[in-house]
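Input: one structure, supplied below.
For this view, one protein chain was removed and the others were kept in their places.
Letters A and B mark the chains in the order given here, with residues in each chain numbered from 1 onward.
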């Protein structure tokens, strides 16, 4: 197996595998193997607690097609993905560029925008629950203070606003992640390029579009790919903030999977949902992997 | 090749004189305001942490405290069993994070520069790990830990923690390592360096910002990991910080003030570490290392 590889380049082959093996071994033992051994249950009616179960073939997958909550969860996931990818990525990029520039107190500012990401989700859920409280919360109080009483809402207490309310909290939480990755990526763009551009009379905005953005291209790929996947498997923030409610208004695939596996004694069905989440997310990652392997070839 | 030599950007950015500095002040004011707004929800957490529980229960979270106290912090230290959980979380972090980042960097290097066979297949497999909901793996992981006799032990957590950290770290690192120009690696090879030496002396130093970033993100994830720790650990002597934070809950009511104090106790070290480490992302270290 190593021979043809070695013929292509001097490296690769066994050496490459030696580098890859430690991580791959751990990864297969503790992640791929448990994941695959659970996969089987998606073809059964296992309740998640008994010793026995029946094989139901693709029955669980067929049931998903008829489950109204799955449909609702899929739509919610899509909305969630668009909003919580676009906003934090754009904001994180802006923050990274600004906080890599001439602003004063950069370490402190970088700390502030990253801090929410460090908090345990229990506290995030309580804090935002308090802020959103219709009668006493800070958000409605602020709206009433500026005369926008009509906009004051029971944010988490009605189907129409609950998902949006969780997304605001998600943006607050997540902006630090792209910011950090972009900050790291900005370090590989040579300042000489900016100097040369300044000499040529290019404005800041032009520099951003013609130097910064192309220079960040590899980072864009990885930030967006990771953010999209993260948004597809969102679970704990929604679970902690709304518990999927009111009713099922904020159920996403991740929470619905959890409810089925652990609370409804429908582990087989819940596992099928997990499989679908994974398959969709992998499908989304195809362009990314293609882009990476293609660049490699060039 | 020069594009990769990364001098301290802070220094170079301040060279173009007066005009830029003025823009800096405007941006500073705007950024400070945005930052204040951003941090404002946390005021609730801090206020809750410094008021007596009775005051919290009798007035609610959104009131101004009648009295202030720091007792919550000493109480929280005991209730949260922090003397033990701190040590356990720290041990995990020290054992797991550097090791995880290192083996991930090795795999990332193999994917990005060593033209490993089945590279695309490996990438997809790695994505699998990012996408799989962690919940469906806990029973098999528990069974594995039990048959290895490492339930209720920190050692038992290291395997799963490594495995669930690897996908993210590999994807980020391989993206950065890919950007290292092949000429640099080629030059090192002509100097007689083997793959291992190139990895240690060229690839790792040149990826320092990415390594530090990944290190921070992984450290935070490890520090806050809840599910595996919850499932695998039982005795108080082995619990980690997130599991210890459950001690502030009761069946019918929560010790909210103690919890707020406990959360501050839990996150402050990681924020301090972050403040320290973030300097290494942006310049300084890289410049020196890439010259060497």
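Basically, a contact is a pair of C-beta atoms (placed from the backbone, for glycine too) under 8 Å apart; a residue touches a chain by one contact, two chains touch by 3 or more.
The definition used in the following text is that contacts and distances are computed from a predicted model.
S.K.: Can you pick, from "tRNA 2-thiouridine synthesizing protein D", "Extracellular solute-binding protein", "4Fe-4S dicluster domain-containing protein" or "NAD-dependent dehydratase", the UniProt protein name of the chain not displayed?
M.R.: Options "tRNA 2-thiouridine synthesizing protein D", "Extracellular solute-binding protein", "4Fe-4S dicluster domain-containing protein" or "NAD-dependent dehydratase" considered; the missing chain's recorded name is "Extracellular solute-binding protein".
S.K.: Of B:72, B:247 or B:278, which sits in contact with the chain we cannot see?
M.R.: Residue touching the absent chain, from the options given: B:247.
S.K.: Would you mind spotting which of B:31, B:45 or B:79 touches the chain that isn't drawn?
M.R.: B:79
S.K.: Which candidate, A:27, A:113 or A:130, sits in contact with the chain we can't see?
M.R.: In the full complex, the listed residue that touches the missing chain is A:130.
S.K.: Looking at B:50, B:103 or B:154, which residue reaches the missing chain?
M.R.: B:154
S.K.: For chain A, which residues lie in contact with the unshown chain of the complex?
M.R.: Against the left-out chain, chain A lists 47-51, 126, 129-130, 132-136, 153-159, 162, 242-243, 245-248, 259, 262-266.
S.K.: Extract the touching residues of chain B with respect to the undisplayed chain.
M.R.: With respect to the unshown chain, the touching residues of chain B are 53-55, 57-61, 79, 83-84, 87-88, 138-139, 142-143, 145-151, 153-156, 230-231, 234-235, 237-238, 246-255.
Definition applied: only the chains that are shown with their structure count from here on.
S.K.: Within the complex, which stretch of chain A touches chain B?
M.R.: Residues 1, 5, 8-13, 15-17, 19-20, 22-24, 26-27, 29-35, 37-38, 41, 98-120, 122-123, 126-128, 130-131, 133, 136-138, 172, 177, 180-181, 183-193, 195, 198, 218-219, 221-222, 225-226, 229, 232-233, 235, 254, 257-258, 261-262, 270-271, 274, 277-278, 281-282, 285, 289, 292-293, 295-296.
S.K.: Which bits of chain B are touching chain A when the two form their complex?
M.R.: The touching residues are 2-7, 9-10, 12-14, 16, 20-21, 23-25, 27-28, 31-32, 35, 38-39, 41-42, 44-45, 60-62, 103-104, 106-107, 109-117, 119-120, 122-133, 135-137, 139-141, 144, 159-160, 162-164, 166-168, 170-172, 174-176, 178-179, 189, 195, 199, 209-210, 212-213, 216-217, 220, 223-224, 226, 242, 245, 256, 259-260, 263, 266-267, 270-271, 274-275, 278-279, 281-283, 286.
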